[in-house]
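Only one protein chain is missing from this complex, and each of the others stays in its spot.
Right after this comes chain A.
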Amino acid sequence: MSSQFPRAEAPLQAPSSAQPPLLSVESLDIAFGSNRVVKNLSFDLHAGQTLAIVGESGSGKSMTSLAIMGLVQYLNATIGSGRILYRRQADAAPIDLTQLSDKAMRKIRGKEISMIFQEPMTSLNPVYTIGDQLTEVLQLHGDYSRASARDEALRLLRLVRLADAESLIKRYPHQLSGGMRQRVMIAMALACKPKVLVADEPTTALDVTIQAQILAIIRDLQKELGMAVIFITHDMGVVAEIADHVVVMRNGEKVEEAEVGHLFANPEAPYTQALLAAVPTLGSMQGQTLPRAEPLVVFDGEKVVTQGEATVQDTVRVQETPVVSVSNLVTRFDIHKGFFGGVSHRVHAVENVSFDIFPGETLALVGESGSGKSTIGRTIQQLQASTSGEISFSGKPISRMSRVEKQALRQQVQYIFQDPFASLDPRKTVGFSIAEPIHTHGLMTGSKRIQQRVDELLERVGLRPEHARRYPHEFSGGQRQRICIARALASKPKLIIADEALSALDVSIQAQIIHLMMQLQREEGLAYLFISHDMAVVEKMSHRVAVLHLGQIVEMGPRALVFDSPRHAYTQKLLSAVPVADPHHRRQHLLLEGDIPSPVRKVGDEPTVHPLDEVAPGHFVATT
């Protein structure tokens, strides 16, 4: 291991292997009925170690974590064979958790081995206070009186860096943000000082700045308490950030296991190589002015194949009229409260936003939850009425358009949503869904010709014409997103608004869709409004970037300038929070404190509008 990299963390090696492992999974098999979801899985976990289990959807990683907790039966899965050996004391003989009675397992579960779950919004029981839920686990496993349990709960809340623990303990989950709830979950999991903490995608549902905070808390507390952590994730960036040792899984099987530095430097299994190649890495575009479509590195089931070649995305036609011009856009929602329907609060979703998108250009809107990025997309697509401001399409303001012209706009602007599962009608064939915009806008007549166009579109997005007769449930998530893109292309749009269109996809699929979107841009001259919270993907795809914070653009400019020399404090904070898929670049998150602010304000309490200042040609930064 080279020492030239400045490192803030402890050595990456696993603790000395002289000690027997704390937990050993041996030839584990888990099945739903006859469907084997984990196959012959083995790995060891040592005291104080962080083991990351990484894999894409369907890899069996979450099932493995539930098996360690002895909880698979509640999902109607069964452990077919194999052992999970756990050593309660270093010198004692190990016990097999799979053979333990439920009663015996309950003494270990939550006390010696505890778990944090993925979805903090639904992990806490809505009808009990935070205090009740914390003291419950303390009193169950420990020797606590009511009063001493309360004191310990307060201490735990402070341990996970929650301010104002005294009032928090009396509050209910719905009064807390996602980040706060996840901290409460961590406090709950750590309540009995477990030897093993199983964290199943604990930061996936959180914004990057909050993710960085949670990762830091887990890492610090692990050191403090000397726990071993099993960290389940799909995110290679997070793995690089936190793991000592990595197990890579695919379709229920372990494909590779290695020390983290080794895995990133010399991945041996072809699948790992393809996976790592697909991970968008922040900073990978440094020094380049235009986006670049990289060749695709694909795992075909046996070996790694490289498809296509690197192409510079020089597609912007700035001399033409912008496809869309947004000027001083304001979108607010009233929150009705009170008996007579009086408005007491407003969501200031978008405040005074202006930008242009030129033909062939990708403009990215980035920001955290509540930043207003999706509202801007919906307002442009006329799914949401604006409060004030003007949107023009190809130079013509929407306010001066006739109804027919507005209808035609829906053909020129298409939308791709985040969830490809929910955005296709399950009762209609894929061919019907793709042909629908052609019928609606009367773009073509004659079923033969339309059929031909549908076939063409399917091929365009990398599917086959015969897929037209199938139904959405027969396709995977990535394929469905391709279908959604084909449907968007059907009406020959000038602008596609992609609202978190890649967020629900596995990285390898994500890379393919990025590739496809860039290819379509080159061939069709499409403009994209790319709405995303993922800075690394944005860096790969976009020509220009606008950073949103509380409904306002705080920084906007060419991607190279915004990413390589961010000027606004919020942009810097966002960039510093992104985990980088390189274990040698673990950073201290000094910039990160506090929760995401809310865009909800009292009526009459207007936010200050920060004017933009041009610091370099085309690079605008909000003045504070």
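Assume a residue touches a chain if its C-beta (ideal position, glycine included) is under 8 Å from a C-beta of that chain, and two chains touch if they have at least 3 such contacts; residues count from 1.
We take it that contacts and distances are computed from a predicted model.
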Undepicted complex member, UniProt protein name, chosen from "NADH-quinone oxidoreductase subunit M", "Aspartate carbamoyltransferase", "ABC transporter permease" or "PucR family transcriptional regulator": "ABC transporter permease"
Option from A:V38, A:I53 or A:I108 whose C-beta touches the chain left out: A:I108
Touching residue (missing chain; options A:L71, A:I95 or A:L290): A:L71
Selected residue (touches chain absent from view) among A:H46, A:K61, A:H141 or A:R460: A:H141
Identified contact with the non-displayed chain, of A:F43, A:Y86 or A:F117: A:F117
On chain A, residues whose C-beta touches the chain left out of the figure: 69, 71, 74, 102, 106-111, 114-115, 117, 119, 122-129, 136-137, 140-141, 172, 174-175, 185, 188, 337, 339
